[in-house]
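Only one protein chain is missing; all other protein chains are in place.
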Amino acid sequence: MQTSTINIENIRRDFPILQRKVRNNKPLVYFDNAATTQKPIQVINSIHNYYLNYNSNIHRAVHQLAEEATAAYELTRDKVAKFINIKNREELIFVRGTTEAINLVSYSWGRQNVQKGDIVLTTEYEHHSNIVPWQLLTKEKEAKLEYIGVDDNGELILDQLNAYLDTGRVKLVTFSHMSNVLGTITNADEIIKQCHKKGVKVLVDAAQSVPHMKVDLQKLDCDFFAFSAHKMLGPTGVGVLWARKAILENMQPFNGGGDMIREVHKYETTWNDLPYKFEAGTPNIADVIGFSAALDYLENIGMDKVREHEIELTKYALEKMLTIKGIKLYGTPDMKKRGGVISFNLGDIHPHDLATIIDEDGVAIRSGHHCAQVLMERLDVSATSRASFYIYNTKEEVDVFIRSLNRAKELFRI
Amino acid sequence: MQTSTINIENIRRDFPILQRKVRNNKPLVYFDNAATTQKPIQVINSIHNYYLNYNSNIHRAVHQLAEEATAAYELTRDKVAKFINIKNREELIFVRGTTEAINLVSYSWGRQNVQKGDIVLTTEYEHHSNIVPWQLLTKEKEAKLEYIGVDDNGELILDQLNAYLDTGRVKLVTFSHMSNVLGTITNADEIIKQCHKKGVKVLVDAAQSVPHMKVDLQKLDCDFFAFSAHKMLGPTGVGVLWARKAILENMQPFNGGGDMIREVHKYETTWNDLPYKFEAGTPNIADVIGFSAALDYLENIGMDKVREHEIELTKYALEKMLTIKGIKLYGTPDMKKRGGVISFNLGDIHPHDLATIIDEDGVAIRSGHHCAQVLMERLDVSATSRASFYIYNTKEEVDVFIRSLNRAKELFRI
Amino acid sequence: MSSADIYREIILDYYRNPRNYGKIENPDISKRDSNPLCGDELEMHINLKNNLVSDVKFTGKGCAISQASASMLTELIMGKDFEYVKKLTKEDILENLGLPDLGPARIKCALLSLKVLKYGIYSYVSEKLNDTTSADKIKEEASGLF
Partner (left out) sequence: MSSADIYREIILDYYRNPRNYGKIENPDISKRDSNPLCGDELEMHINLKNNLVSDVKFTGKGCAISQASASMLTELIMGKDFEYVKKLTKEDILENLGLPDLGPARIKCALLSLKVLKYGIYSYVSEKLNDTTSADKIKEEASGLF
C-alpha cells in the first residue's frame, strides 16, 4: 500500500468513500480522477461545520454569522494566493469552475479585445471548455479560431505557434497546461515566452495541472489562469480565475448584480473594486470555504510529493499495460512530460463496453471523447478509455485494473 | 413557541445552528432570511452523504458512482418541476443563483432580441441583479432601460406599465415577484396579462417569492423565471432558471464548454438538447443534490403553511414595532400584499449602527441598501434596517428583537 | 445484467460483422444523429415500396451495444409494413437485442438506433406525407427515449 513518496495508508483513511463496495460487493478502485477527485473528510467536515455553525450571506452584514462567514470565505482567497504563489489576492476571482473562468475571459476580455480578422489560437488537445467559448467569440467577432497541432507523441507542434504569431493577428493563445486525455504537460514556459515577445496574451487552462504538480504563477508569467476545485479534493461548484490586475481593471464586468457594484443609479452604475467586480450575486460560500481544507490537505502532503507519487504509479501502470497484447496507448512515454492520465484502447473493444466490464470489478474509469472531440478526430478514434490517478491510488489497485482488462479481453474473445 | 399553523418546535430541532450562542453568549435570533436562510440537518446530511458515498462527475461515465450521482442530480430537476408545477423538466436549467439566471437571459436571449431603440422595462424596487444586467445589455445595444415607479405604499404604479407598452418598443418586462426590501408582492398576473396582450416577454425574479409562498408556473404564465436555492433552505451555489422550451430552443448558448455540446469540430459545433445546452462545465453536483432535500422539507410543511406562519409572525412584529416611538416602517400594511420582510428606520439611528447594537443581543438583521440602491433613492434614504422571517422564527424571537430595538433607542438617547 | 450476459457471442458477431451496413443512394428516409454523452454516431437510410420497407442500411461508430442494436434493428424492419415500423417501442428493441435489463448508463446505447429511426420517420411523415398529427406523436416518442 505504499509508493516511496507518501504514506498512502494514512491518506486513504481520510477518504471514507474508498471503503465503499460497488457492484457485486467489489472494493471501489477509483481511477476517474481527471473527471473529479474524491474529497477527504477534512473537506467534507468543513462544509458540514459551516452549515451547522456559521452559515450566512457575506460581505454586507454586520452580524456575527456574516462576519465569520465573510472571514472564512476571504481566507480561502488568501490560501489560493499562497498555493499558486501570487502577490495580489484581489486578482483571484471565484467562479463555478474552469469552464466559467474561460467563458468569463471570453465575454469580458475577448469581446473588448478581439476584432474582425484577429486570431485566437488554441490547440488540438483542448477540452471543449477551451474551444467552444472561443468559437462563440470568434464567430461573433468575425475573427478566426486556429489550432496548434499535436504530433504522434501527443505533444504540441510548437513551430506552428511561431507561424501563427508571425501573422501579427494573434490576440490570444490559450492552452491546457496538461492534456486531460493524453496527460501531456505543455511546454508552457516556451509558449508564454514566444507570445510575450510579440505582446500576445496567454491563457493557461490549469484544470489538470494545478491538482497534480507544483505551479508557481510568478514563474509561469501567463496572463490568465483557470482551474477547478473539484479536481483537487475540493467541493463541486468552485473554480478560480486569476488574471493580472492591470488586465482585470480594464475589463468590462461579466455578470451584473449584487456585490459587483459600487453605486447603482437608474441610468448609470460604477463597479466595485477587484475581485468583487467579477463576483456578481451570492457566491458559492460554503464550497469556497470547503476548498480551504482541500488546499491545506495538499499543502500538507506537498505538491512535489503528489507529483512523484503519480509518476511512480503511472510508470508502474504503463509497464503492466504494455504486457497486454492488443493494447494501444496514447501520449508520450517520457514521464517528465506527462501526468498520471493514461488513455488507451484495447483491441476492438469500444471504450464504453470496456468501462462497463471493468466497472463490474469495481474499477471506475472514464470512456468516451473526454470532452475533447477535436483530439479524437486528430487521433482518428471515436473514443478512448482513460484511467487517471491521484494521491490515494495504489499499485494494488493498478493490479486489479490490469486483471480486469484481461477479463475484458476474454469476454470479447481477443 | 408556536404559531397556529406549523409546529415550530419540531422544525427548530432540524436546524442545529439555532442552538448556537453568539456574541456574549446570546441565543441566535436569525432574522436575515431574505439574504440567505439556514439549512435543516436533512440538507446538510444529504451533501455529506453524497461526498461520503457517491461523489462523481455526472452524465458521461458508466461506472456505478457516476450512475448514482447522475440519477440524484437529475432527480432534483424532477423535484423542482413538481415544486413550481411545470410540465417539461428539460425547461429547467441549474445555475449558481438568481443573479446568474438573469444574466443568462440577458446574454443569450437579450443580445439576440433587444435592438437599438428597444426598451427593457424593470421596476424601482428591483434588486441590483435585475437592474445591472439590463444596464449592460441596453448600453451595448443602444436600447433603453426604463423603470415602473413605486408608490408611497410600496406598490408598483401599474399605469406606467401601460404607457410604456403603448410605445410598442418594449421587448421585455422584468420584475421581482416579491420585493426584497419592502416585502411587496407584485401583481404578477396583471403585468403578465398586459404584456402578453402585446406580445411582450416577461421575466419574473422569484428569489423572494418561491421560498415563501406557493407559486404555480402553469397559472403564472410568465416566460422566464429565476430563483436561488440558498434562500429556501438549500445550499449556496445553486439556482434555477426556467423558461419556455420554444424560447430556450431558439436562444444562443450562454457559456460554452463540456456537456452543452452535441458534436464539437474545429470550426463548427452543434448544441446538446435542453436543458444541457445551458449547463456548460461540471455543475455544482453536490449542492444540486442537496437542494432536493430542501424541496422535500418545504413540500412536507406545505407552502401555504409557510406563508400563513410568516403572515402571523409579520403581523405580530408590525404591531409591536408600531408601538416604538420614532420608528418608520416601509411598505404596505396590507398583509395580503406583502411577505415576511420588514424594512424600517428608527429615529436618526443609522441602520448600520442599529444592526451593530442589536447584534450584541444575538439578533441578526441586515442593514444597508439591500442591493436596491434605486429603491433607496426613491425612498430618499441611504439605507434601511431589514428583519426577514422564515419557518423557524418565533414570536418569542420577535420579542427579543423588540427589546433590543428599545435598547438601541436608549443608547442613542432618543 | 452482467457483462457476460451482455456481450454474448451474437452481440459481438453483429458488432464485428454488422448486417446491412452501408448507405442507400437517394433513400426515402435518411437520418443521422449522435449521442452527445458518448459520441456514438449513427446514420440510417430506408427505402419504402408499397408501404413496406424495401431496403434499409446503416453506418455508424460506437460501442458493441449501439452497433449491434442498429444492425439488428435493420434486420427486424426489413420487408416489414411501415405501420409496424412506426409502432416499434423501446421494449421491442431491447427484447430483439436480448438485453431487457440494461442499466441507465448503457440503455441509451441500445436505443440510439430506435431514436434515429423515429426521427427519420418523423421527417418523412411530416415532410413527405404532410401528416403533422402523426409526425408530432412520433417526434414526442423519439425525444422521450432518452
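Note that the chains take the letters A, B and C in the order they are written out, and that residue 1 is the start of every chain.
Following the convention adopted for this analysis, contacts are C-beta pairs under 8 Å (C-beta built on N, C-alpha and C of every residue); 3 or more make two chains touch, one makes a residue touch a chain.
Here the structure is a predicted model, which means the values were calculated and not measured.
Visitor: One chain isn't displayed here. Which of the visible ones does it touch?
Guide: When the full complex is considered, the omitted chain touches A, B.
Visitor: Of the listed residues A:78, A:273, A:304 or A:334, which contacts the missing chain in the full complex?
Guide: Per the contact definition at the top, the residue touching the missing chain is A:273.
Visitor: For the full complex, which residue in A:62, A:215 or A:317 touches the chain that was left out?
Guide: Result: among the candidates, A:62 touches the missing chain.
Visitor: Which of B:140, B:263 or B:353 sits in contact with the chain that's absent?
Guide: B:353
Visitor: Mind pulling the chain B residues that touch the left-out chain?
Guide: 348-353, 356-357, 360, 367-369, 373, 376, 382-383, 408, 411-413
Visitor: Footprint of the hidden chain on chain A, which residues?
Guide: Answer for chain A: residues 59-62, 66-67, 70-71, 261-263, 272-273, 276 touch the chain left out.
Operating definition for what follows: only the chains that are shown with their structure count from here on.
Visitor: Farthest chain from chain C, comparing Cα centres?
Guide: Relative to chain C, the chain whose C-alpha centre sits farthest away is B.
Visitor: Could you tell me the distance, in whole angstrom, between the mean C-alpha positions of chain B and chain C?
Guide: Centres of chain B and chain C (C-alpha means) sit 45 Å apart.
Visitor: Hey, how far is the Cα centre of chain A from the one of chain C, in Å?
Guide: Going by mean C-alpha positions, chain A sits 37 Å from chain C.
Visitor: In chain B, which residues are in touch with two or more of the other chains?
Guide: Residues 60-63, 66, 261, 263.
Visitor: Can you list the chain C residues in contact with two or more other chains?
Guide: 37-39, 105-106 - these are the residues of chain C that touch more than one other chain.
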